[in-house]
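Every protein chain of the complex appears in place save one, which is left out.
Lettered A, B and C in written order, each chain numbered from 1.
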Amino acid sequence: MPGTPPSRFVYLGPEGTFTEQALRTIPAAEHGARTPARSVPEALDGVRSGDFDAAVVPLENSVGGAVPVTLDELVAGDPLTITREIVLPVRFQLAAPAGTRLPGIRSVAAHPQASAQCRHWLRAHLPDATVVDVLSNGAAAAATADGRYDAAICAPIGADRHRLAVLADNIADHDDAVTRFVMVARPGSPPPPTGDDVTSLAVYIAHDRVGALLAVLTELSVRGINLTRIESRPSGEGLGRYVFFLDCTGHVADARLGEALQGLRRTCADVRFLGSYPRHRWTGSAAERPVPAPPGLSDADVADSAAWLARIRAGQPA
Amino acid sequence: MPGTPPSRFVYLGPEGTFTEQALRTIPAAEHGARTPARSVPEALDGVRSGDFDAAVVPLENSVGGAVPVTLDELVAGDPLTITREIVLPVRFQLAAPAGTRLPGIRSVAAHPQASAQCRHWLRAHLPDATVVDVLSNGAAAAATADGRYDAAICAPIGADRHRLAVLADNIADHDDAVTRFVMVARPGSPPPPTGDDVTSLAVYIAHDRVGALLAVLTELSVRGINLTRIESRPSGEGLGRYVFFLDCTGHVADARLGEALQGLRRTCADVRFLGSYPRHRWTGSAAERPVPAPPGLSDADVADSAAWLARIRAGQPA
Amino acid sequence: MPGTPPSRFVYLGPEGTFTEQALRTIPAAEHGARTPARSVPEALDGVRSGDFDAAVVPLENSVGGAVPVTLDELVAGDPLTITREIVLPVRFQLAAPAGTRLPGIRSVAAHPQASAQCRHWLRAHLPDATVVDVLSNGAAAAATADGRYDAAICAPIGADRHRLAVLADNIADHDDAVTRFVMVARPGSPPPPTGDDVTSLAVYIAHDRVGALLAVLTELSVRGINLTRIESRPSGEGLGRYVFFLDCTGHVADARLGEALQGLRRTCADVRFLGSYPRHRWTGSAAERPVPAPPGLSDADVADSAAWLARIRAGQPA
Partner (left out) sequence: MPGTPPSRFVYLGPEGTFTEQALRTIPAAEHGARTPARSVPEALDGVRSGDFDAAVVPLENSVGGAVPVTLDELVAGDPLTITREIVLPVRFQLAAPAGTRLPGIRSVAAHPQASAQCRHWLRAHLPDATVVDVLSNGAAAAATADGRYDAAICAPIGADRHRLAVLADNIADHDDAVTRFVMVARPGSPPPPTGDDVTSLAVYIAHDRVGALLAVLTELSVRGINLTRIESRPSGEGLGRYVFFLDCTGHVADARLGEALQGLRRTCADVRFLGSYPRHRWTGSAAERPVPAPPGLSDADVADSAAWLARIRAGQPA
């Protein structure tokens, strides 16, 4: 029912990963049902089918980049919209059964995003170990506890849950890395504007790529809309054909973002609206400082120009 | 009173020029009072002061270019708006007292716009005659009838009124030249949109001219607004400082032109709205063919994108 | 002969006008022959035919704007190039035969540019006088001395030469007005770059005017070329068809201006190069301050990027 807060949550499992940690920052989730899914597609399809009210999945990491499967799934099936973002600092540990010592480690289980973010540490401290890709940080801890690998790169919640000893803490190459998660629901009225919102879009452009991408950016730039993220993913039609994922400053209810969206609708092969939601403000050195509006494009300027136009249309002194 | 059609007309005199001819194409003017003014400033000030309801003055000629005094006066004093345009084909005659023969002509009176448009004819047929600038085509005919000059370049109405013989007809170098006149009134609600309208603006840009002029054109281009005229005039602040006069396709009541106007208001040092009015359609080889809207910018596209945005904002299927 | 300085000069006459004054700021002209022409076309044709080495004609005034006939003539016939610019402050006087008093003045002879620049003074001091357009400031003084008009607006040199009394001095509405003159010769190698040069162009664009004009400005903007003048003149093909006259910062020998020129050649219907020549630096409140190069587009940046490219092409460390 519209207006009912979500109470049935699904998230990318297994338990004991950063995604569960992200979900639990949301008060409603503490009181609701929380179900781990085996994959991002499974989580999102659970929302599409109505089995769940909302899904929490990872979208991007400040070091590892986008999570391709999330992007692909957001545009592949029935429409879904993002209703919230959660940004979490990432903290990786090397964990192993008690008694393990670094020189004896031959195999390390890690999610590829995790091993990518600990690359320099691994080269420096475990140059001869084989890094084995596993499905998640939680799975790495579990498989290490089971004795399949000598050690795991995992989150504190994973080492804890699987009773592993922490051989090294904060092993990420960038100690200020963050992961951004999104909560996704079936389409509905977006949350109201807060004055500091993000709007996510998927944009398909036609064949002439320089000109078409220029046109997309010009539609935004002319309205003073800033981009905080741009990712390309193959559209599946061949090398060189892309869908662009854009995160813009502003809310779909804003006049200027409304103008820009209409412009994109007209100039692009297709545009999929993926949601307007409050920006998650976090602290730390990786936190994005808001970009001030360019000259003439503050909210006050926009209001002034709208009032001026109204006077002209009414035949009043401008 | 608003809604009352104008009945007191002033026009750039004297009688017997193209401007009077332009005024008389307007039905209301046939029944109203028609007063010639000695100059464009006098005509426009007569409207500003309330002595007249509307003024007809020349704005540009397809060969001679803009009429600078009209542009300057439109932005110099209290606001005025253009409510109508009239485009007249230009037909120049060489007229002289009966009995005059070409070889005997030593002096030719002509308005500078007229002599500029007959330049090649004059070089070919009267290479040794002195061309004397006079204030108007009507004044050329009058002064020739008075015997001050041997011949005049004038309009048919002028030769006729001053009983001059026509030594040569259609002497303009471009036989399809036209002059565009505008009717100007005190500000008020613009005439309603007709689907084929022109909007005139005066735009002041800041110091960095390439970037600023690019920004102006981008505001128009992004909304699919075409320019049919661009003129620069000195703003009076020194060499290199301009006010630009723009004629755009569309009406201030149109959504897309409204967006573009707001954008200009925000990015330019100043914008003066000079009116939205129906385009005068005339025939002939110099007639401007309408430029089709670029892809994605037809009125249907604009309506489609507005409806799409409304659905998104309402949380309905897009 | 190439390399021989010009010695036979023609200028827009008659004697006693600002144009003669501009010519005489050039040392070579003091020693050469100086011939007045009756019109701008006559002056330029005298250079085209080889009768003269160079012509000096007015191009624009900081208040009255462009001199249309000069622009039109520069693109109408065989190519000519500008080799020098001269900027003169403009000083207008009201001059009349000795004994004349203001209240008795019924007619004032003036060049239209002159009366336009003294408009407010005339309204305030001679509201009832008829202003008669004449061909030049010099002609105004001469005709007043002959008794045809009661007074003249003219240059100091004109009042002086025709022994008129000065009834009012510095009567221009803008006391810092300047006129810009150009010296024009048959095409040849441009004068060498000085580091502070101007390049003049005439650019014809195709039908879609917003897009095409945007493309022209983008070619300049991308290379950090600034515009110091942009004028449109009818191309003669009908309302809405223009040739644009551009003055750009830089010299045709500069790498960046060379790039921009090639870009214009490719994107425009036609480009006519009108010359590269040193900027005339004058003082006074109307003087244009040089616009600093935008970030990344200083001469040093351009040299750095050229050296970087050369290293890459040579396979050297970048």
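Going forward, a residue touches a chain if its C-beta (ideal position, glycine included) is under 8 Å from a C-beta of that chain, and two chains touch if they have at least 3 such contacts.
What you are looking at is a predicted structure, and each value in this text was computed from that prediction instead of being measured.
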Touching partners, among the displayed chains, of the absent chain: A, C
Residue touching the undisplayed chain, where the options are A:20, A:53, A:150 or A:231: A:231
Touching residue (missing chain; options A:29, A:82, A:178 or A:274): A:178
Chain A residues that touch the omitted chain in the full complex: 38, 41, 60-65, 68-69, 72, 87, 112, 116, 119, 130-135, 174, 176, 178, 180, 207-211, 213-214, 217-218, 220-221, 225-234, 236-240, 242, 285-288, 291, 294
Touch residues of chain C, complete complex, unshown partner: 2, 79, 187-190, 218-219, 222-223, 252-253, 258-259, 261-263, 265-267, 272-273, 296-297, 301-302, 304-306, 308-309, 312-318
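Following the convention adopted for this analysis, only the chains that are shown with their structure count from here on.
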Arrangement of touching chains [line / ring / star / complete / other]: line
Mean-CA-position distance for chain C and chain A (Å): 59
Distance from chain B to chain A - Cα centre to Cα centre, in angstrom: 56
Between chain B and chain C, centroid-to-centroid distance (C-alpha), Å: 25
Residues within chain B bordering two or more other chains: 218
